[in-house]
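Note that this complex is displayed minus one protein chain, with the remaining chains in position.
On to chain A.
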């Protein structure tokens, strides 16, 4: 873990913070507010880059003490094996406690039904909200960023959810200064987004600065993929490819990590952090636009899922 204060060019003040230091300081403030005000917080941890950065910030926020939060992963049953390995390794390394809510369990018990398109992302909402109720989590950290999507641009840092985890954008609390209001009734909880003000590029630059290790699938590698709805999906036991879809070996990497059935890979030869950052800065596609099938279902797909309790 390193702490550095970059010298900021182009400013008169010797005390000016670089944008990464400013974002880091703000995120740490948010983690500590939650630790100070809530009884049972949890960090949603998927092994994706945003949740990895969140955990890194939490480790720094409470150093030299351990992170005072447990972790929760909603396992779709269609996760990338490399990512699950990374998840388990990280949990062990930092002596953390991990709760897993399993979509597969819900399907096996007949509570949830597989969708015709095979996508399990929307199925995460029920296991997530039930895990929150069951463990009585009162604050749930998510790695959502406002730059991801236009409904997320409307999200608060502290986002109150009712007992059904529903988001009502018209009834959000105004969020003033850095005074976060975490009051909630029993059964309600607050979703907390410490990376609200970060962009995809900020996340990558921070990963580079802090030398944070990531699952390998974020870097270019050869992989068996097939094309569906204009995206390269990984062939696998989750149900792809179907008849008529042909697999091929391509040099690809992932920009986001989610359910294998709806997270697309991008063609890339970026094998290092520098190369990844250059590629993202030059990309004319948004992160989710390039790689998430579930956001393309309708103009308000994300808003609708968020209303139901999704992140």
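Keep in mind that, in the parts below, a residue touches a chain if its C-beta (ideal position, glycine included) is under 8 Å from a C-beta of that chain, and two chains touch if they have at least 3 such contacts; residues count from 1.
FYI, contacts and distances are computed from a predicted model.
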UniProt names the one chain left off this complex as which of "Multiple sugar transport system permease protein", "4Fe-4S ferredoxin-type domain-containing protein", "sulfate adenylyltransferase" or "Membrane protein"? "sulfate adenylyltransferase"
Touching the left-out chain: which of A:166, A:197, A:247 or A:271? A:197
Touching the hidden chain in the full complex, which residues of chain A are there? Just list them. 1-3, 5-6, 8-13, 15-26, 28-29, 32-33, 35-36, 60-66, 146-147, 149-154, 160, 169-170, 172-179, 181, 183-185, 196-197, 199, 201, 205, 277-278, 281-286, 289-290, 299-300, 303
